[in-house]
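Missing here is one protein chain; the remaining ones are kept as they sit in the complex.
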Amino acid sequence: MTGFILRRLAQLIPVLLIASFAIWAMIFAVPGGPVGMMVGENATPEEIAAATRKLGLDRPIPVQYFNWLTHAVTGDFGQSLHSRDPVTKLIGERLPATLQLALVSILVALVIGIPVAITGAVKEGSWVDRLLNGWNALALGVPTFWLGILLILLFSVELRWLPSASRYVPLWEDPNQALRSLILPGLTLGLYVSGILARFLKASLVSEARADYVRTARAKGVSERQIVGHHIMQNALLPFITIVGLMVANFIGGAVVTEAVFTYPGLGRLLIQAISTRDYPLIQGCIVVILVIYMAISLIVDILYAVIDPRIEYR
Amino acid sequence: MTPLLNVRDLACRYRVTGKRGETHWLHAVDGVNFTLDAGRTLGVVGESGCGKSTTAKLVLGLQPASRGRITFAGEPVSATRDSHWRAMRRRMQMVHQDPLAALDRRLTVGEQVIEPLIIHGLKGGPQTPRERALALFDAVGLRAAMFERYPHELSGGQRQRVVLARALVLDPELVVCDEPISALDVSVAAQVINLLQDLQGRFGMAYLFISHDLKVVRQIADEVAVMYLGRIVEQGAPDDLFHTPAHPYTEALVSAIPTVGQRDRKRIVLAGDPPNPVDRPAGCAFHPRCPRATAICRSEVPPLRPVAEGRLAACHLVPAVSARSAAA
Partner (left out) sequence: MLHPVPGSTGAAPPLLSLEDFTVAFAQGAGRTRVVHGIDLTLQRGEALGIVGESGCGKSVTWLAALRLLGKRAVTTGRVLLNGRDLSGFSERELADVRGGRIGLIFQDPTSCLNPILRIGTQIGEALRLHRGLTGKAAEREALRLLDRVGIADAPRRLRQHAHELSGGMNQRVMIAIALAGEPDVLVADEPTTALDATIQAQILDLIRDIRRDTGMGLVLISHDLGVIADLCDRVAVMYAGRVVETAATQDLLGSPRHPYTRGLLAALPSLEGPRVRLTPVGGTVPSPDAMPPGCAFAPRCAYAEAHCGNGIPVLQPAGTGHLSACRRLDALMGEWQRQAAREAGRHDPVVQDLDWPNRDRQRELSA
């Protein structure tokens, strides 16, 4: 098992190298290059030469990349061009907030999506199933920004139960306050994703229910409840894990709209701000962090898969 | 006369990765020799994993052999897909077990029978492609009205007839049949077996007939080869071979077939499963399951050699006959 994890980690290294090179090279796509960005359009040749030297751009390209990489590995992506703060510090403020929101959102999605999928699969073809299909379509069809605004209008403006603008409060410091801030954005994201998860899991449950081993379980006298819970569910969960992993990864950098509606300090919004101000070091830092989290999640999914499915050999 | 098909020392192995990433070799086919004359039928029988289907693919040049030589009508068969390969493929056709999978469900069956003529650019002869295809529909016992139907509109037996018509439209000299009737019901299977025999009588092609069903092979073959773990263990005329098997494996295989006729026949039940071709037992590959194995069977590979007139067997316990006494 340890060997399996180490081998999978080793397989990630070339992917990371190629991706990091692309991210690093992005800086040269800017008009005027990194120097122009630093010194502005009306700089004198002396200023440009000084900046070039300072940025190390007079050295050979492999050396430049290697320098950037060694810094990046230690978490140093340089300074934000905009705020002059270290990129690592800016990301470090946002990352826990993002992870916290992702956690709450996926929990909401699972708590809604799994029962909907199971009920729909068990009652396939009935009016309950059609009703739940409609519910899923609604969850998928309602734009998140609109749902977010609706929730704010209802719970913050009308009922005054919850804050309209969410702040980041660490869960371990003040769980009550943290949850009050997370509940609306978490519901907004979670509801949408619950539609995806429910559809996928139901399809997977329905196809597993037709498998020969389910007939064997029935022929053994296993009750319907146990057939669904013990036999069908466990097999249907295998492909489902992949989708859940993808959705969690998607929350890390892709929850921009929801973060904006609730003015939540997430990584997605930071990235968008960085892009709109052409803050390249910050863009690079955000993308590297999102990429690493993405790969970590897919590694965890692979490991879960290998643990649950005996047909997969630790290779 | 040179045989139509001559297979010498044919072998095919695959690389498989073991649990800890180590490399093993799976010997699917491991030194097979046989010849097939024009217009004759060689039946190849054996259980799953014995290499009979791989042999079929190698013979057709659908996959490369790792050793050995195949000669078809005096020319070497290779798996390189060049013009030579295509020209040769015209003369050797294949019929599979599952006719629905072999047919394109979006085309009418008529179009599919014409298609090979168009692919190979054959217009020669007095017939148009459509006339030629209709003539074959007639030969395989399909009504002309079926021509415009789609595969899913036909029954299993009719689909297999379409596949046969398509195989025969190019007038091949060899048809390789891989379990062609295994998916068919008893009453329909008999129709197709008779049809295969009639078509051979009429068009004179040779069959390489692969099957796990001894009864069907006995019905259709002029000669039978029994395969076990990638090798031929016995070969001979069907009635001789099935009535007085020389090799203990053939004997067990024959006795394992439940028949409606002899209910209280003594059956030899072999212990265990056929071994994995990845770790083939030393000596005679059959020795771990053989009720009569002796010391030599565990250490030495028995060669396939003549044991009676027209009969070959690979077993240490069956006395060989010299070529002269076999001829006498």
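Every chain is named by a letter (A and B) in the order it is written, and numbering of its residues begins at 1.
Definition applied: a contact is a pair of C-beta atoms (placed from the backbone, for glycine too) under 8 Å apart; a residue touches a chain by one contact, two chains touch by 3 or more.
As the structure is a computational prediction, the values presented were derived from the model and not from experiment.
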Residue in contact with the excluded chain [from B:R8, B:H24, B:R149 or B:H212]: B:H212
Sole residue of A:Q11, A:T70, A:S83 or A:T216 that reaches the chain not shown, by the stated touch rule: A:T216
Given B:V44, B:L117, B:L229 or B:L253, the residue that touches the chain left out of view is B:L253
Who touches the missing chain here, B:N194, B:T244 or B:T294? B:N194
Cross-chain touch to the chain not pictured, restricted to A:Q11, A:T70 or A:Q234, is A:Q234
For chain B, residues touching the missing partner are 47-48, 155, 157-158, 185-191, 193-194, 197, 212, 214-216, 218-219, 238-239, 242-243, 252-263, 267, 269-270, 273-274
Suppose we count only contacts with the excluded chain; which residues of chain A make the list? 211-213, 215-224, 231, 234-235, 238, 308-311
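Keep this in mind: only the chains that are shown with their structure count from here on.
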When the C-alpha atoms of chain A and chain B are each averaged to a single point, how far apart are the two points in Å? 55
